[in-house]
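The structure under discussion is supplied below as structure tokens; questions concerning it will follow.
One protein chain is absent from this view; the other protein chains keep their places.
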Amino acid sequence: MATLRTLITADPIDTAGEIAAIQAGRSDIGAVVSFTGLCRDEDGRLDALELEHYPGMAEKEIGRIAAQAAERWEVSALTVIHRHGRIRPGETIVVVVAASTHRHAAFEAAEFVMDFLKTHAPFWKKEHARDGTPTGWVAAKASDDDAKARWKD
Amino acid sequence: MATLRTLITADPIDTAGEIAAIQAGRSDIGAVVSFTGLCRDEDGRLDALELEHYPGMAEKEIGRIAAQAAERWEVSALTVIHRHGRIRPGETIVVVVAASTHRHAAFEAAEFVMDFLKTHAPFWKKEHARDGTPTGWVAAKASDDDAKARWKD
Amino acid sequence: MKLRYFAWVRERIGTAEETVEPPDSVATVGDLLGWLQGRGETYAFALAEPDAIRVALDQDHAERDAPIAGVREVALFPPMTGG
Partner (left out) sequence: MKLRYFAWVRERIGTAEETVEPPDSVATVGDLLGWLQGRGETYAFALAEPDAIRVALDQDHAERDAPIAGVREVALFPPMTGG
């Protein structure tokens, strides 16, 4: 049974702490893959991103995606943490950490989680420009749908 | 131009420090993928792994693999660190960190580096058993050759 | 039935949530979207491009043909952009 940890939080995310925690006290793990999604400044244009989410469903959906990944690949542990609220360039929006005996399971599980999180987890990004021009909602990318589609059996 | 950092070292590897370093002072990075390869204890059987390497060629080969990855995917920065010498269960053998604007380049570059490192970088693992039974060299895995083969264009 | 709106759907409709009682003829998610479009200008504007609207029934993603009988909370929102 894989150890799953999922969290939606308004607080800063500590990637290093999550990686350390997933392997703490165990010596059966051979591979740890982490993904960190960061707020970019878009060539200096962006002051902050505002992450709106659907409380309740966001937790449910991320829990479901993590459980699916843990069922599909032999992972020892899987952590998924997504932040909401106002996020500044350089700060972390999302972290996925997958631990397994062998590396492919960890890589694939982490990628699978990210591809489904992008298309299924109820979060929406709004950009706040540095120069005060009207803010805008980030548009969904067709490439994210394509990325998700490749996991069909 | 991607920033490449490669290192062969007998010292412990600081994954968290390498992740922090790759994104320090930049806000153009949207995705960081890290891979950490750890020494397993093989159900308590293993006391330590001894990593032999070919000094000179190991550095050269890892530099070449990192450069190939950076040419093939749009990565902002790529770090590859491999340890040699005696390594205890729970300790880190190898770390790969890939940073990019979008996530797929970072995932693919990190996986590519690991697949080629396993089959091309001159390192050999010898197991030291906890109960003192004769030590043995780890055999190469056919699955590693298969993993490498899938990167052919 | 409670309706919840997120992101630009929320901004265009002008409220985050409300409670409605659709007539019995409104049986599916698709019916509900059609009915909501007739509730006024802000709804028509928010739901003008039906393909851009995603729907969740009691916090599960749902397609247009999903029945809404017995559902307590329906959420309408644009394609997700988290991660």
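By letter and in written order, the chains are A, B and C; residue numbering begins at 1 in each of them.
Keep this in mind: a contact is a pair of C-beta atoms (placed from the backbone, for glycine too) under 8 Å apart; a residue touches a chain by one contact, two chains touch by 3 or more.
Quick caveat: nothing in here was measured; it's all calculated off a predicted structure.
J.: Among the chains in view, which touch the chain not shown?
T.: Visible chains that the missing one touches: B.
J.: Which residue from B:Gly17, B:Gly56 or B:Gly85 sits in contact with the chain not drawn here?
T.: Checking each option in B:Gly17, B:Gly56 or B:Gly85, the one touching the absent chain turns out to be B:Gly56.
J.: If you put the missing chain back, which residues of chain B would it touch?
T.: Contact residues on chain B toward the absent chain are 37, 51-54, 56-57, 60-61, 82, 93-94, 114, 117-126, 137-140.
In this text, only the chains that are shown with their structure count from here on.
J.: Taking touch as defined above, what minimum step count separates chain A and chain C?
T.: So the least number of steps between the two chains is 1.
J.: Which chain has its C-alpha centre farthest away from the C-alpha centre of chain A?
T.: Centroid comparison gives C as the farthest chain from chain A.
J.: Could you give the separation in Å between the centres of chain A and chain B, each centre being the mean of its C-alpha atoms?
T.: About 23 Å, centre to centre.
J.: With chain centres taken as the means of their Cα atoms, state the distance from chain B to chain C in Å.
T.: Result: the chain centres lie 48 Å from each other.
J.: Can you list every residue of chain C that touches 2 or more other chains, as numbers and ranges?
T.: In chain C, no residue touches at least two other chains, as defined above.
J.: Using the touch definition from the top, which residues of chain A touch two or more other chains?
T.: 37, 114
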